[in-house]
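Read through the structure below, which is laid out as structure tokens, and then see the notes.
Only one protein chain is missing from this complex, and each of the others stays in its spot.
Up next is chain A:
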Amino acid sequence: MASQIIREWAGIQQFPAATQSKLLELLGKLKQENVSTLTILVMGKGGVGKSSTVNSIIGERAVAVSAFQSETPRPVMVSRSRAGFTLNIIDTPGLVEGGYVNDQALDLIKKFLLNKTIDVFLYVDRLDAYRVDNLDKQIVKAITDSFGKEIWRRGIVVLTHAQLSPPDGLTYDEFTSRRSEALLKIVRMGARIRKQDIQAASIPVVLVENSGRCNKNESDEKILPSGTAWIPNLVQTITDAVLSGSNGILVDQKLIEGPNPNNRGKVLIPFILAFQYFFIVKRIQKSIKNDIARESRPAWA
């Protein structure tokens, strides 16, 4: 899969002209900054629209999608190049299976990502899910445990199914901001981002609507109920994240396995042993001696 031939990014052609020009502008900007490759990792729960988002960005049906079942059993990297610029998008299987974090899927992803550099990480969830729960936190935690806290510096929260009518009594903007705030809170908790770091590591939220029934504006761009064309917006956010100055995440063996707990504190072992001998063994020996001295002897002895 890694040796997949990089195809010409043809899909870009079928975007509306406005979107095309916007995208090309952004790509040019990246090239200016000497960024010729962009690797995007897409992760999230199953069935939230990861693959659809990938397809939307590429502009073609690059990965199979189905409304009713998981079509992505293993990670897939879609690579497209355009004018010397390569875009890699890694689509992954859903991280939830049977109400638990699917460690196996995570393992697969890790193995797949070995020796790749991730420039941008898209955490995908649905906008129209009203609540966040412990599972969301566990997913975020699992991701953080696997790839480190750093990944959230390049992280973008993507909320799909953005074209919805908000619950009664809420405006669309209110709803989206509250939903994203709730999700961000969970992400911060799961990623163990400390309060003081929140400002520095603010995670952008992007709304997405992959459906073909998405509303369009006068230049035929897919737009959100708020009126923004979301594809250029998403690519804009991605570009911003790449250019924000932080480094991409190189997934190597060490990152996957985490710090080896077997090596931690190894140098201290001689000291620990000495401590054990002088402060525990000696002490117990002393109390045994006390016991012997205090032992109630029979009268005859």
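Please note the rule applied: a residue touches a chain if its C-beta (ideal position, glycine included) is under 8 Å from a C-beta of that chain, and two chains touch if they have at least 3 such contacts; residues count from 1.
Simple rule for what comes next: contacts and distances are computed from a predicted model.
Engineer: Mind telling me which option in "Bacterial surface antigen (D15) domain-containing protein", "Response regulatory domain-containing protein", "SLX1 homolog B, structure-specific endonuclease subunit" or "Prefoldin subunit 4" is what UniProt lists for the chain we can't see?
Structural biologist: Per the UniProt record, that chain is "Bacterial surface antigen (D15) domain-containing protein".
Engineer: Given the contact definition stated above, which residue among A:Q104, A:N134 or A:S165 touches the chain not shown here?
Structural biologist: A:Q104
Engineer: Which residue from A:Q13, A:S202 or A:Q276 sits in contact with the chain not drawn here?
Structural biologist: A:Q276
Engineer: Which one touches the absent chain: A:N34, A:Q69, A:N115 or A:N262?
Structural biologist: Candidates A:N34, A:Q69, A:N115 or A:N262; residue touching the omitted chain: A:N262.
Engineer: Using the touch rule from the top, list residues of chain A that touch the missing partner.
Structural biologist: Residues touching the hidden chain, for chain A, are 97-98, 100, 103-104, 107, 145, 260-266, 268-269, 272-273, 276, 280-281, 284-285, 287-289, 291-292, 295, 298-301.
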